[in-house]
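Below you'll find the structure I mean.
Removed from the display is one protein chain of the complex; every other protein chain stays in position.
Chains here go by letter, A, B and C, matching the order in which they are written, and residues are numbered from 1 within each.
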Amino acid sequence: MLSVDTRLRVRYAETDQMGVVYHANYLIWMEVGRVEYWRAAGLRYRDMEREDGVLLVVAEVNCRYLSPAVYDEEVIVRTTVADATSRMIRFEYEITAADDGRKLATGFTKHVFCGADRRPAKLPKKYHERMGIGK
Amino acid sequence: MLSVDTRLRVRYAETDQMGVVYHANYLIWMEVGRVEYWRAAGLRYRDMEREDGVLLVVAEVNCRYLSPAVYDEEVIVRTTVADATSRMIRFEYEITAADDGRKLATGFTKHVFCGADRRPAKLPKKYHERMGIGK
Amino acid sequence: MLSVDTRLRVRYAETDQMGVVYHANYLIWMEVGRVEYWRAAGLRYRDMEREDGVLLVVAEVNCRYLSPAVYDEEVIVRTTVADATSRMIRFEYEITAADDGRKLATGFTKHVFCGADRRPAKLPKKYHERMGIGK
Partner (left out) sequence: MLSVDTRLRVRYAETDQMGVVYHANYLIWMEVGRVEYWRAAGLRYRDMEREDGVLLVVAEVNCRYLSPAVYDEEVIVRTTVADATSRMIRFEYEITAADDGRKLATGFTKHVFCGADRRPAKLPKKYHERMGIGK
């Protein structure tokens, strides 16, 4: 099973007045993680969207916060695909601090493949193998 | 059971290139909803944080997306408390479009009460009644 | 000269670890202000974009920060049009705290009218009068 690690550094803009990262930003990091997963699988999400009109519409997100991320630290988003069919895909994420390895958060996102009209559609066959569908 | 409706208008900044609201922004709307819940219960979250050093640390979020919100439409966030003890609180949200009433999303957030040191702490007694704790 | 006041309440998400509003968010508030200016002028920016393919592309922004805005306070964005032709429009903003009237920031944004292809285009005549163009 492919597992892709993406590193990013916490931005000042991502903190809030509690002095730690505002919780909604973890969802953005998950997005960064799955785009890099895509790239590691030999695909570019941008091209899928532009050229094949494939949209990955978010159906559900979940995140459990374990330890706060702080400004300027490096964070690793580990992304895997937990489930994938021609209709939907479910990514799982584990977010850790690069320096001390403490676990910051775990979560998942569930997506429905849609056409340019935003209606559910099957993922074109040519993408199946790389996404581990139909094995 | 108290149920508080908060209205807000979708900002251009909240959209993404799919032409709808970027999914992480729903978490920010939930935050707006629970602050207004607080206010409707006769409390001001800002004062709890400042004066009593009570922090509401987010432990988990979940959101299911049902229909996309679009730019400039009015959105209603209905907030309720599903569970509350002196240690934690769980809010539930239903987000609908003001114009046509379509359901946009449902979700919950779970929070742990912490002291100024970000360690778990009991919510001071004086807040219990208004938050429906201990009944 | 039309001057439109828009009220908004500072969100927790908009603060940073300095304990005040992160500076980039003032640009979002300016956007909220000019959309409401549009509405007060009898226009809906969303419809201009959708129906006439008129895009208001940002060419320049400037903001001077005078006093920090804090969480949960109400803020007033006063928006005026400083200059407008069929090619461009320049908005000016004065942002103040609703409670104590202290001036938080002043700024401007300059926009170029573009067609759906994002190339500069003239604003359709029907909008001129309401935007004070050609007087």
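Quick note on the criterion: contacts are C-beta pairs under 8 Å (C-beta built on N, C-alpha and C of every residue); 3 or more make two chains touch, one makes a residue touch a chain.
Owing to the predicted nature of the structure, the values given are computational and were not obtained by experimental measurement.
Looking at the complete complex, one finds that the omitted chain is in touch with A, B, C. Of the options C:A59, C:A82 or C:A98, the residue whose C-beta touches the omitted chain is C:A59. The hidden chain makes contact, of the residues A:V4, A:V35 or A:C63, with A:V35. Of the residues in subunit C, those that touch the hidden partner chain are 18, 20, 23-25, 27-28, 31, 55, 57-65, 68, 118.
Residue positions on subunit B in contact with the hidden chain: 12-13, 15-20, 22, 24, 71, in rising order.
Contact between subunit A and the unshown chain involves residues 9, 11-13, 28, 31-32, 35, 44-46, 71-72.
Everything that follows uses one rule, which is that only the chains that are shown with their structure count from here on.
The angle of the rotation superposing subunit A on subunit C, based on CA atoms and rounded to the nearest 5, is 180 degrees.
Distance between chain centres (mean CA atoms), subunit A to subunit C: 33 Å. For the pair subunit A and subunit B, the distance between C-alpha centroids works out to 24 Å.
Looking at subunit B, one finds that residues 28, 31 touch two or more other chains.
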